[in-house]
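A protein chain is absent from this complex, but the other protein chains hold their places.
On to chain A.
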Amino acid sequence: MTKKKIWVIDDDAIYQIIVTKIIQKTNLFSVTSSFYDGKDGIEALIHAIENKEPLPDIILLDINMPVMDGWEFMEEMEKLKPLINQHIAVYISSSSIAIEDKNKSKTYASILGYLSKPITKNDIELIASND
């Protein structure tokens, strides 16, 4: 079983540190990349596609971000889909407990789940195993 690659897109620096720590602890992922807003994430994605670099297996996506929020990121990613020849599982990880956000997440086929912060090791292990 190969280790999976995971991207974390979130503007919360502390969260980034924490979630990276947890991911490392699970020892299930080979690569953990951090992006501070949706724009960073989509640019990295485009960059990877163009350079035929390995794409992430899983993306942990925050909703509220400056410049490009989670939803905008999803829109952009949908556009890139034809170029992506592998499955990328997107999980929302948000501190928002608003039901609208949860519902909205279900409208995207790429979004496999909605994780409420705080993210636990268990959560990471679950998404890693959930293929």
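We adopt the following convention: a contact is a pair of C-beta atoms (placed from the backbone, for glycine too) under 8 Å apart; a residue touches a chain by one contact, two chains touch by 3 or more; residues count from 1.
Heads up, the rule we're going with is that contacts and distances are computed from a predicted model.
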The complex has one chain missing from view, so what does its UniProt entry call it, picking from "histidine kinase", "Peptide/nickel transport system permease protein", "NADH-quinone oxidoreductase subunit D" or "Hydrogenase iron-sulfur subunit"? "histidine kinase"
Which of these touches the unseen chain: A:I18, A:A44, A:I84 or A:L126? A:I18
In the whole complex, not just what's shown, which of A:V31, A:V67 or A:L83 touches the removed chain? A:V67
Mind listing the chain A residues that contact the chain we can't see here? 12, 14-15, 17-19, 21-22, 25, 36-37, 39, 64, 66-67, 72, 95-98, 116-121
